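First the structure, in the form of structure tokens, and then the observations on it.
With one protein chain withheld, the remaining protein chains of the complex are depicted in position.
To keep things simple, chains are lettered A and B as they appear, and every chain counts its residues starting from 1.
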Amino acid sequence: MAVLVVSFIFSMIFYLALTAGSGTAFYYWSSSELITGVFFSLIAAVLAKKLIGSSGIKPGWQFMNPIRWVKFLVFAFGPFLYNLTKANIDVAGRVITGRIDPGIVKVNTGLKNDFGLMLLANSVTLTPGTLSVDADSKRNLYVHCINLENKDRKCDNVCGSFIKWARRITE
Amino acid sequence: MIPYEFFLMSGFLAVLVITSVLRAFLGRTSPDRLVAADTINTLTVAILVLLGAAYENIMYIDVAIVYAMLSFVTTLFVSKHLEGGK
Partner (left out) sequence: MINEVLYAIMGIGMFFQMMGTLALHRFPDVYTRVHGATKCTTFGSMFLYIGVMAYSALMYFSGDAVYLSMALHIFIVMILILLTNPTGAHAIARAAYRSGVMPVKAKVDMLKGAKL
């Protein structure tokens, strides 16, 4: 049930964003677009319910919590944006000079659900000198670092504060 | 600002696409070629957005949205195939 409602709401928001400015009937959207949007969002929601139900994941209502959204926005515009900028200047410098010192290290995340792991892996891929390569069944992340010289070879400080943020957002 | 600069920038991006195609030809292993293809997809979406702004046509940007989604699915499926296709 939760999957149905959540995916319906998100696909409806996506459809409304795509067709904004199409008419004047409902303040901004034309009524035929609204009806079509509800219809196709229902189809998408039923398909998503079938797909997620067959994969064995059981998501609850946790995505509808507005506090999580606020936390996510704070994370995205605060530490994430800062680290993204730093990473890109760093990598552009490495492209020019060609100085690399790569290696694959293991990171103990200790996260409790897969959504947090996905958030952590995506943000790790976009930030300084790290690229998530693989994950095992205990949710340990294997991270490829482009430059290991300044860091501890055990590398708990690879991800910086991202593990804390992922735990704060999703648990 | 006239759209002339937009055409200039999309031309530059097209040159970058050709540079990536060179890697897709030269690349020694198959994942190398896949990385080159992924880069080409990202650059193509950027070119579409620039052309849409230059021609004042929303259709280009809708095509860019669909292209981004489809290229993502393509990358996932080709990498699944390289992995061993279970």
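One rule holds in what follows: contacts are C-beta pairs under 8 Å (C-beta built on N, C-alpha and C of every residue); 3 or more make two chains touch, one makes a residue touch a chain.
Quantities reported herein were computed from a predicted structural model and do not represent experimental measurements.
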Item to check | Identified contact with the non-displayed chain, of A:38, A:70 or A:100 | outcome: A:100
Checklist entry - For chain B, which residues lie in contact with the unshown chain of the complex? => result 1, 5, 9, 12-13, 16, 19-20, 22-23, 29-32, 34-36, 38-39, 42-43, 45-46, 49-50, 52-53, 56, 58, 61-62, 64-65, 68-69, 72, 75-76, 79-80, 82-84
Item to check | Positions on chain A where the hidden chain makes contact | outcome: 14, 17-18, 20-21, 84-85, 87-88, 91-92, 94-96, 98, 100-106, 121-123, 125-126, 129, 131-134, 136-137, 142, 144, 146, 148, 153
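Methods note: only the chains that are shown with their structure count from here on.
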Next on the checklist: Using Cα averages as centroids, what's the distance between chain A and chain B in whole Å?
Outcome noted: 22
